[in-house]
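One structure is given below, encoded as structure tokens.
A single protein chain has been omitted; all remaining protein chains appear in their positions.
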Amino acid sequence: MSDRLTSPGTILKRIRDIRPVVHSITNYVVMNSTANALLAMGASPIMAHAPEELEDLSIISHALVINIGTLSSSWIASMHKACRIAKESGKPIILDPVGAGASKLRTQTAQDLVALYTPTVVRGNASEIMSLSPGGGSTRGVDAMHSVDDAVQEARSLAGTLGTVVAATGERDLVTDGARSFFVFGGDPMMGLVTGTGCAASVIVAAFVSMEKDAVAATTAALAFFGLAAQKAIPKSQGPGSFWMHTLDALYSVEPEELDAKARIVAA
Amino acid sequence: MSDRLTSPGTILKRIRDIRPVVHSITNYVVMNSTANALLAMGASPIMAHAPEELEDLSIISHALVINIGTLSSSWIASMHKACRIAKESGKPIILDPVGAGASKLRTQTAQDLVALYTPTVVRGNASEIMSLSPGGGSTRGVDAMHSVDDAVQEARSLAGTLGTVVAATGERDLVTDGARSFFVFGGDPMMGLVTGTGCAASVIVAAFVSMEKDAVAATTAALAFFGLAAQKAIPKSQGPGSFWMHTLDALYSVEPEELDAKARIVAA
Partner (left out) sequence: MSDRLTSPGTILKRIRDIRPVVHSITNYVVMNSTANALLAMGASPIMAHAPEELEDLSIISHALVINIGTLSSSWIASMHKACRIAKESGKPIILDPVGAGASKLRTQTAQDLVALYTPTVVRGNASEIMSLSPGGGSTRGVDAMHSVDDAVQEARSLAGTLGTVVAATGERDLVTDGARSFFVFGGDPMMGLVTGTGCAASVIVAAFVSMEKDAVAATTAALAFFGLAAQKAIPKSQGPGSFWMHTLDALYSVEPEELDAKARIVAA
């Protein structure tokens, strides 16, 4: 792990002390599971999409997550309003472009949100990330068609151009701001058999980014933390049902010291 | 336990015999988990928000739960319509003012619903309950800022003024109709690390209130039941994931006799 980055355990400890509030405008499928991931790890979720209350809720939030998994026109309008408010108040925005590349609506919505509000972090699988480039590919639903390796150069370039941290997660995770790039190892293929694990990664990133200014350090730390929790869950699991339950338990029980000892973050 | 109250086990037995239908207009985050809580304990959930079907569904429902956790203007309109229908047909209404105090939209919506329809029971954390008073405080998201103790006087006064039963849940739960007040002991701090445990308490209260005219007896019984289920789950749990699973199992397996033997309901 680069000694230039704040250690993952240090950031986790801040989360456990402060219990940052993460406001999500997210998809219906993962509202429950991502709220539970945040609570288990020591953060506090708010889910709200009504335009009338976005300003009030921004005041008590430490980060905003925008997840485009089940879009509709009224929710897109709320996403824009929430991003505008977050930008004005300097709150970090984490964008999860679920299914970008699979429909023009998703691709365009994600590209608009990136262009207009420069999220602090964009986290998706390689296909979703690549769809954000002008020459972006197509996506097979929410599954990854491209390897993380394919996406390294594109992610670096995209991050540099847009001024965001890009996290392309998969077998190994790539985190880059264009200048600095890291791989994060961990996790398990079983994560692909539980809905919303990518979305959970995004809200965990949001909690870490809300407690650490260096978004590259925060994002790598968050992914190392989630990957470690998943790895600890695997030996206890008989399938995706028990795996998710044990992952939630591990998000609760992993301590900062264990995270620092086991996180595998290497320069890419 | 006051011998003036119908015993919790007596009401639980009625639920298991009748399987009352609880209609919820609730937030997206907890629809699945609260439906599962109702089914596990022996009741029957309906989730529906379309104004076109509220009258039809009221006919087959034994209670109505209104939960304001993810509001929007069209859902607020449905909540009002459902409350009007429930009032006309004498069905109990249980209001869960999630996040009241955190945004003007939530506070105003909750205050309007209370003023217009006089719910049988209002259940929230201390902060949410206090926000329903004219001098109500502010809330840090869905977390409690005030202790139950702070809220005792205000809850009593609020219940008396409004003519509803008020249940302020927390480390210990307070249930009051203004004249009679009880503390219910049980539960576990782990409940705060699972999303929707408060919302689950509200639907469980609805099932009990639908089977017992004395709403104070029903509400204290429901909270004692849920608290006992949570306490039975704790020794089997390694974190919030397994805790919720074991709580659902305990809602299913706790028998009326055990509930009567272990419920701790004392005059406040």
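The chains carry the letters A and B, assigned in the order they are written, with residues numbered from 1 in each.
In the analysis below, a residue touches a chain if its C-beta (ideal position, glycine included) is under 8 Å from a C-beta of that chain, and two chains touch if they have at least 3 such contacts.
Since the model is a prediction, treat every value here as computed from it, not as a measurement.
Enquirer: For the full complex, which residue in A:G42, A:P92, A:G124 or A:G196 touches the chain that was left out?
Expert: Touching the chain that is not displayed is residue A:G196.
Enquirer: Using the definition of touch stated at the top, determine which of A:T10, A:S103, A:T118 or A:Q231 touches the missing chain.
Expert: Residue touching the chain left out of view: A:S103.
Enquirer: From the listed residues B:D56, B:E88 or B:E257, report the one that touches the chain absent from this view.
Expert: Spelled out, the listed residue whose C-beta touches the missing chain is B:D56.
Enquirer: Tell me where the left-out chain touches chain A, residue by residue.
Expert: On the chain A side, contact with the omitted chain comes from 27-30, 32-33, 69-73, 99, 102-106, 140-143, 192-196, 237-242, 244-245.
Enquirer: Using the document's contact rule, name the residues of chain B that touch the chain not shown here.
Expert: On the side of chain B, residues 19, 21, 28, 31-32, 35-36, 39-40, 44-50, 52-53, 56-57, 60-61, 74, 244-253 touch the unshown chain.
What we mean here is this: only the chains that are shown with their structure count from here on.
Enquirer: Can you give the whole-Å distance between the Cα centres of chain A and chain B?
Expert: Here chain A and chain B have centroids separated by 33 Å.
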